[in-house]
Structure formats: structure tokens, C-alpha cells
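As you look at this complex, bear in mind that one protein chain is not there, while each of the others sits in place.
Coming up: subunit A.
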Amino acid sequence: MYCCDKGRLYIMVNATKGVFISCDIPMAQYIINMNASMPASDKFIIHILDNTHMFVQPHVEQMIRSQIAKFREDNTYVKPN
């Protein structure tokens, strides 16, 4: 994509701001599933890069972390006292 300005040619590369996520395969699947279950306006994954990396909207870090923490706690057995 090229654009002209006062006779000079500029290169227009597209740059999108967001958050790069790196994790293991099961966790990646969990995040993709979380994304799929959200309503269209709240979907946060911009690109799925490979099975351990993805690029998501900015400002969702805290939400993802708290969901993962809840998932971890749901899967934890605590001996009843």
C-alpha cells in the first residue's frame, strides 16, 4: 500500500496495537474456547498465530488472568475440613 504526500512516496505498513500471548497448548485451547463463548462484540482474539501463540485486543489481560485463575480453582480439590 503506497500513499502520496507532497510528491514523496511513503510505505504504509499496517500496525495493530494489542497483546501478544504465549502459553502451552491446553491453555491456548482454553483461551480460544473462552473467546468463542463470548458475544460478538466482546470477542478479543485478533489473530491466532499458531497453537501456542495468539494476538488479542489490548486491555483484556486482567480478564483472561482472572478467568484462568477461576478455571484453576474449579479444578482443584480441597479436602473438606
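As a working rule, a residue touches a chain if its C-beta (ideal position, glycine included) is under 8 Å from a C-beta of that chain, and two chains touch if they have at least 3 such contacts; residues count from 1.
The rule we apply is simple: contacts and distances are computed from a predicted model.
Asks: Can you tell which of "RNA polymerase II transcription factor B subunit 2", "AP complex subunit beta", "Telomere length regulation protein TEL2 homolog" or "NADH-ubiquinone oxidoreductase chain 2" UniProt lists for the chain that's not drawn?
Replies: "RNA polymerase II transcription factor B subunit 2"
Asks: Counting contacts across the full complex, list the positions on subunit A that touch the omitted chain.
Replies: Residues in contact with the chain left out: 1-2, 8-24, 27, 31, 46-47, 49, 53, 55, 58, 61, 64-65, 68, 72, 76.
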